[in-house]
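Handing you this structure, nothing more for now.
Yeah, one chain of the complex is gone here, protein chain that is, but the others are all in their spots.
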Amino acid sequence: MSSVPASAFLALALILFCIGLYGALTKRNTVIVLISIELMLNAVNINLVTFSKYGLNPSITGQVFTLFAMAVGAAEAAVGLAILMSVYRNKKTVHIDEMDEMKN
Amino acid sequence: MENAWLIPLFPLVSFVILLLIGKQLKERSAYVGILATFVSLVFSIVVLFQRFFEPTYSAKFNWLTIGDLHITAGFEVNQLNALMLFIVSLVSFLVHTYSKGYMHGDERFSVFYVYLGLFTFAMLGLVISPNLLQTYIFWELVGLGSFLLIGFYFYKEEAKAAAKKAFIMTRIGDVGLFIGMILLFWQTKSFEYSEIFKAVNAGQVSGTMITLTAILIFVGAVGKSGQFPLHSWLPDAMEGPTPVSALIHAATMVAAGVYLVAALFPLFLASKTALLTIAIIGAFTAIFAASIGLVQTDIKRVLAYSTVSQLGYMMFALGSAGYVAGVFHLMTHAFFKALLFLAAGSVIHAVGGNQDIEKMGGLWKKLKLTGPLFLIGTLAISGVPLLSGFFSKDEILAAAWEGGHPILFLLALIAAFFTAFYMFRLFFLVFTGEFRGKDEKHVHESPGSMTFPMIVLGVLAIVGGYVNTPWFGSYLGDWLVQGNAKLGSGHAEGPVWIQLAATLFSLGGSFFAWLIYGKRSVSRDWLSGKGGILHTILLNKYYIDEFYQMTIVAISKGISYLFRFIDVFLVEGLVKLVTSIIQGLGKLGAKLQSGQVQTYGAVAFLGLAVLVVIFALTGGYLR
Partner (left out) sequence: MTFSGEFFASMVLALVAIIGGVLLLNLNKVVHMVVALIFTFVSIAGIYILLSAEFVAAVQVLIYSGAVTIIMLFGIMLTKPYDESEEPTGKWRKIILAIGIVGFAFAVYLGIYNFDIPQVQTVLHENNTMQIGKAIYSKFIIPFEFVSVLLLVALIGAIVLAKREDKEGEKE
């Protein structure tokens, strides 16, 4: 039994998620945008782990899912950075507002 | 006869072939056109002969089915159609042949044959149509062919204006025809001639409606056949090449109006008012146009007014219930007027493009072939006995007398006098006396391809009338009305004095012309001097064009300006408003499509946020 209520962890996850979201939507540097996205993933992971402990049917599944999410997140970070490298080589910029290829 | 539908297809094939490879064929295009029309002519003759011994053949298939209405298409070979097929394909073939010489050296030689092919197809299609709708389609197609051919020399301003004028004025008539057609369809539920006649005879259509539709359809005929008051396009149409004038504006297309009235004759017979209208307009046109023809100096214009006048004659005949007389005159007129036009073309060709008869003269010695042929045409149209025009004109006058319009009869008689006068005036001015133009040595006879058609037509102009004479039997008339008692008797038997009077008037006119222009015993200025004002009025064609210019054209121009004003400032303003709003939206959208991933993400998230907030505030999991 824990003395800390589940809502405390959920609130923390919410705050981190919002910080990550804000960073992802406002930062110019693509690296920071990627990191912000990782932060959002982490916030989600906190939720998963919280619910693996709390509730009527606590189960290890939530933690396993967290591990999968981490694996996917790591892969995403690697591929994202590789794409960034490729774009950087072609456009000589890491600023996300200058990557407007979708416009043309 | 089952294959009569093939006849219009040959010119169509020629049209398509020349359209595709005419540029390569150049002057050889003529052979394609000539061959196609010749085949049509052979078929037409076969069909005509078959029709002598067999009953009417008609075939049709369902074209459109709208509910219970079946709109059909097909063809029909009755007497009138067979005769028209023959006339049209004959004149068309001759004109095709003639044009080979006349248009020689023209840059757009093959284009000319393309147009001719289109026109011939449309005209042949028109005369075998069994229903009004099909007739209307081909009717417009011949209008198109006429428009293209009048405007053939499109680099000339006059030709352009004439083509436009012809198109618009005939269109005015066509509107009448169209309305009449729709009214008939509304009343009888069918476009087919036979159905319409059946309905009319059965009394399904009220008398007023018959009169209305008949007159509306007659309006279409007025436009096409150049009857008063829509006549003024026809003389202007002489800006086209002369063979075209012969084919379209003398023998075939302008006769289409007469043909239409003849084809729908049972409808007109059912309405006394409509018949009287036709008779009055026809007779008036006859004398009206003839009087203008008296003073014109352009060889083709004189012939054009003569055409208008003769078409008036035909209408007058039909209006006097002289079905046979009208059709008969249509046939003989096709022969001798085509002959006259071709001969005139030959004359123009000889003197190097000049059309002013004041600058001609003494051509009889130079043009050994054209001269006599022109004389034959002149004699025929003037109604000198023993030539084709005499018989048909006599037939008309007899019909008029029987029809009981003494005043109109008198008018027609005077018109006959005028006709003889202006035709012989033309003849004497062109062929006798001294040459008044320059370059006398240059004058030469036309090549064989031009003289051959004239000879054929010359022969026909002489003997064409003997198919229906008071002396040797009225074969044509009997045949035309065979199996259709409604059309009246085959031959109008008038008193002998009518024949004598007609002969007297035509000979009188000729003699008078000879006095002035041939023998010159009466000064040429006698007429113009005596009736100075009259002369001027005639020379200016009764100021009809000016009158139209000042009234109808001015009014419609005023209305157009008003509408233009509305269009520019009101409609266009509204349209601009709409377009600018849409454009603004588009620009906004384009701006939103910045390609900025972050912006897209931000917008998407804001949308989600708004939804979530609304959801949280209005209900959802809180309740």
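So that you can tell them apart, the chains are marked A and B in the order they are listed, and the count of residues begins at 1 in each.
Note that in this section a residue touches a chain if its C-beta (ideal position, glycine included) is under 8 Å from a C-beta of that chain, and two chains touch if they have at least 3 such contacts.
Quick caveat: nothing in here was measured; it's all calculated off a predicted structure.
J.: Touching the hidden chain in the full complex, which residues of chain B are there? Just list them.
T.: So the residues of chain B touching the unseen chain are 598-599, 602, 605-606, 608-610, 612-613, 615-617, 621-622.
J.: Mind listing the chain A residues that contact the chain we can't see here?
T.: Interface residues of chain A facing the absent chain: 1-12, 14-16, 18-23, 25-29, 31-32, 34-36, 38-39, 42, 45-46, 49-50, 52-56, 58, 60-61, 63-64, 66-68, 70-79, 81-86, 88-89, 94, 97.
Here, only the chains that are shown with their structure count from here on.
J.: Please compute the C-alpha centroid of chain A, do the same for chain B, then give the distance between them in whole Å.
T.: A distance of 85 Å separates the two centres.
J.: Please name which positions on chain A make contact with chain B in the complex.
T.: My answer: residues 21, 24-26, 33, 96-97, 99-104.
J.: Going by the contact rule set out above, which residues of chain B touch chain A in the complex?
T.: Against chain A, the touching part of chain B is residues 593-598, 601-602, 605.
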